[in-house]
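A single protein chain has been omitted from the complex, and every remaining protein chain is retained in its original position.
Moving on to subunit A:
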């Protein structure tokens, strides 16, 4: 094609596009159609699950057992070779039993966090995984048989599904909620409410008892990522505090530290001068001396007493399984789970089944 022809063609395509008229209420109409689409998808998922429920005679509507398609294979075991041993990849029947991780932890869920999609949840009583469908978020407790579920059609509520007996109870929590986070003992759920002029956190007991605590945003200033998380012992709620720096949209805001509040009465308890955000209760070492945070640029291992950065780490999404051992997913490749020491040296590596590679996994003590 010659240059003048190309030029005139380009101009003509632009002329064609320029003929468009503004469409009034584009967002409103797209919202309406999007909601209908989501409801239809959810209804389809529900129907599919119901068929499976009849087949296996379980009282669940939206959580159903995942049938093993192949015979079981032997347990993956760690070897004692000096190089970081790689455990065998679990076979296609991995849902038939709890997926053990190094350090005696276990995968309790593989889901799309806070988003719809098919996921897997461990039914501890039966020792196998159930397929989770139909909810927008599924959050299994670290212990016991409860899973919290969220549904965007019930934005102010959370459901507690008891996998042991199949019952689901829905509780009104509040407005503009974050996804729930379980306390380490699996007895309470923590929510952040981002409601304008009512910012704060809400603690929900598994019996439905609820306490909401408003936090003064001006006094306890947080920007960027501002969801409360549990402290390691589950007695406090942790809120990152923005530090002094010029704001740059391309970077996370600098942190001065984290402020902790009592989960029982909402009062501020202490300030820890760490330069970043802990991912959750398991990001704190069992003895409380260290914490892994997401800093402005890198994941950091930090002393809680002084805020001194000990070193950078591959990821901030870690679990301390003892005072000197971390469990985390490799941030690259297939996201294998590794057990590492505090220098980042990998001790054992566990590949995940293909079904879990693209999902977010939730882990808990066995």
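Please note the rule applied: contacts are C-beta pairs under 8 Å (C-beta built on N, C-alpha and C of every residue); 3 or more make two chains touch, one makes a residue touch a chain; residues count from 1.
Throughout what follows, contacts and distances are computed from a predicted model.
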Per UniProt, the name of the complex member that is left out, chosen from "Carbon-monoxide dehydrogenase medium subunit", "Stage V sporulation protein D", "SigE family RNA polymerase sigma factor" or "Urea ABC transporter permease subunit UrtC": "SigE family RNA polymerase sigma factor"
Hidden-chain contact residue, picked from the options A:14, A:244, A:267 or A:345: A:14
Interface residues of subunit A (partner: the chain not displayed): 1-6, 8-23, 26-27, 29-31, 33-38, 41, 112, 114-116, 136, 150, 152-153, 155, 175-179, 194
